[in-house]
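A single structure is presented below for examination.
Here the complex is missing one protein chain, while the rest keep their positions.
The chains carry the letters A, B, C, D and E, assigned in the order they are written, with residues numbered from 1 in each.
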């Protein structure tokens, strides 16, 4: 019994040490460049470390696909841990359009079906495209344009992770056509013709 | 045609810029603290970015489980990208024994079956255990002791990723009992009794 | 005199310390994720730390503009120092087309003339456009699509720096149209029509 | 006199620059992944940069040893500086049991007496053990299991530093036996027998 | 129209993702080691990304020179982006005295005139001096003593950037002579004679 007391006194001394093994985000507070302030460890529960991406996203849309993010904003336990998650669902003919993640590299693991994925290098503009089946993985280096397309006739799905708790997601068509960037600026900086730009702005809800 | 020439001359000027979008590891060269030297981009092929973890590992062993790593040593395209992969397979009663990854946080996505997983915080020694089904995710903060156990009666499998291309894997029992660390040092630093230590050394191939 | 000897003996002891204040790149050796191996300090000369971006680039091309990089590949002294440089020249009607730097934020300082510059945020797709005159600065956060256009009737120029020795440069049109990415993949992932894609591929030297 | 005024006006202009040379922790505010918010520099005093580890810890306990941390929680001036401290005291037969620091490498400097210290590599499970006398240093790479034992017959002491302001400290026995982790989970993940587990739980105050 | 709704519903789902592309500093809140807390993106305006260094600083002072900083404290949009700015103005005979930036490397671009600049390596104490004309660049590695002097007979100016949003600026003479560091400590740690120290303290407003 004495031993316990002695050991627990040691334990107590040590528990004064900071317990920042993790830093579950307090999303109500202002972010910092390194992430959100932490919830106090005493308020963190085991289930806070669990997130579910088991349910396919709704693919009844123009792209026949869905991206379901599990970034720090949805999954606060990832805050400060340098990693995050998402799920891709692609119905037949589904496509995750050309996009980038400004702040992270991506690893994609095919859960079901078959997916053609690719990225384009900077400067050399080399194309790296591969068709993947279930169980295969592809890595997309940080910040490069990439895409995923359903390569089969059935539904396809993938689990993806990123090398940051907040990778960002910039979808090319939304960036160009789903806002108020004036048509002449889009035309001038992409060499697309005004008719094409205006048509895509119309489809995607952009103005200007 | 003139336009093409002008544009290509611009293109050429830019291609003098370094093309280190990625750094596929040259595993034959000596590592550095930041990873391996890169293969020249001209020798990198699209399939270098692909890896397969589709095949279950062999679970016919004492732990009824297998860890199949896709770290930089197996999957050289991850070099420098701050992320890596592995597959866990757990037959019924399978267990991935208590272990740490010294250099990374881990995200686990359950592919099949049901898995009880947990980690223990430092200083406070709080236990965070959860039972996960297919499609659920759990995050394990860097460097903390954690484990995974098959919680069901069928095979279970998981895809895991890490926040480093080289997370490391230190399995507690192997660290304590599968080497020549003298029994008295193990006893003295763990408070296990010598009989227990010698028995486990015998099972795991340790000496001393 | 004795003092000198004593002090120099101290000096000598200290000069055994590593002198890695800088790490001028040896471009002939293979890169690592952290940059190139260093030239030995004894071979580094004062002029290695100097680079010139005083000469306007050639703007006689389809974009009436030029980007002259001073990245680590052109300016090896930047290796490992987390910063790099470039010069933009825009003749009247000149435009630096929509592009990203996958590995760095950018600061642009207008040297001459007037430049309209903008970037688009991810997720929210918000447009941040401003017209700048000489002496004004704009910052472009890492990895986001951005552009620069001559806003005046005379030549414009800018000095830009990046928060990495190797920021990368992915020009949208070149990534989509100046390589062998098949037209149907471009169409499928951008929602552009095949005629537009084929026309731009033709102008930019792409195939497929 | 005029010179002073001119120079001080320059000085004043510069003092508008941020003075974040240091960031003494405000421990009352919520942590972030990069550490605590800073106390305003005007409230920082010279003595805030000083800490004392001159007093031996109390070794009248079961391990005949004490760890006295000087981490950011005890020594707030370390916040954000990437370094922290601790003192080890080992009475005769004293032992710092097998443990890890999840977030830092460690350097140990022997102040008095003689210490046998060791760590075990991951994957290869190689043992690196050395006996050190006063004035000798040993480095323990991040996240690996390691221990220290008094190798002599008199008291031993060491000053240790870590490559993080908040290295963490996970003591193996406390993580396994000093909490409510169910005995069957400990048994299942360590291959220890239930009797041993229950005995150690009893000694260390664990339940379940 | 239905398409728009579907796409916008996708867009909505994605906009739940964190929008931390940038983190414009809220200077009223306490800093953290990674920078200031962010203003909410909805309150950020395009002009927040713009700063002006077009106006020469006042060089009517003892050094015939001025440093105008555009660090995070003056230019909050730089927060977390790893880069910052400043402008140097040197009237004839102007000099930016020997100084260091404790937290960043520096790139200097000469806008007008001619500047002699140099830095001194650590350990080897090697001098790297060069005279630069407009359009030339020099890089100063992090933390090393360096200086800039007007090398011509007309005004000179430079735009400089740093590899940190908060590089710091320690001017040697101000550090030694413009505070209450006792004369005997200055003498003892610099080997300057007391008369010299007291004279410079007098000029620079120091005491003690």
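One rule holds for everything that comes next: a residue touches a chain if its C-beta (ideal position, glycine included) is under 8 Å from a C-beta of that chain, and two chains touch if they have at least 3 such contacts.
These figures come from a predicted structure and were not determined experimentally.
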Mind giving the shown chains that are in contact with the missing chain? B, C, D, E
Out of B:22, B:49, B:71 or B:147, only one touches the absent chain, namely B:71
From the listed residues E:126, E:155 or E:183, report the one that touches the chain absent from this view. E:126
Could you please point out the subunit C residues that touch the chain left off the display? 3-4, 6-11, 13-14, 16-18, 20-21, 23, 26, 29, 32-40, 79-80
What does the interface between subunit B and the hidden chain look like in terms of residue numbers? 29-34, 57-58, 60-63, 66-69, 71-74, 102, 166, 168-169, 171, 174, 178, 203-205
For subunit E, which positions touch the chain that isn't shown here? 95, 97-98, 100-103, 116, 118, 120-123, 125-127, 129, 141-145, 147, 149, 168-170, 172-176, 178-181, 185, 188-193, 196, 200, 203
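The definition used in the following text is that only the chains that are shown with their structure count from here on.
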Touching both subunit B and subunit D: give me those chains, sorted by label. A
Farthest chain from subunit D by C-alpha centroid distance is chain C
Between subunit C and subunit D, centroid-to-centroid distance (C-alpha), Å: 42
I'd like the Å distance between the centres of subunit D and subunit E, where a centre is the mean of that chain's Cα atoms. 35
Multi-chain touching residues of subunit B, meaning two or more other chains, are 11, 14, 17-18, 21, 118, 121-123, 125-127, 129, 141-144
Is the way these chains touch best called a line, a ring, a star, complete, or other? other
Listing of all chain pairs that touch each other, if any do: A-B, A-C, A-D, A-E, B-C, B-D, C-E, D-E
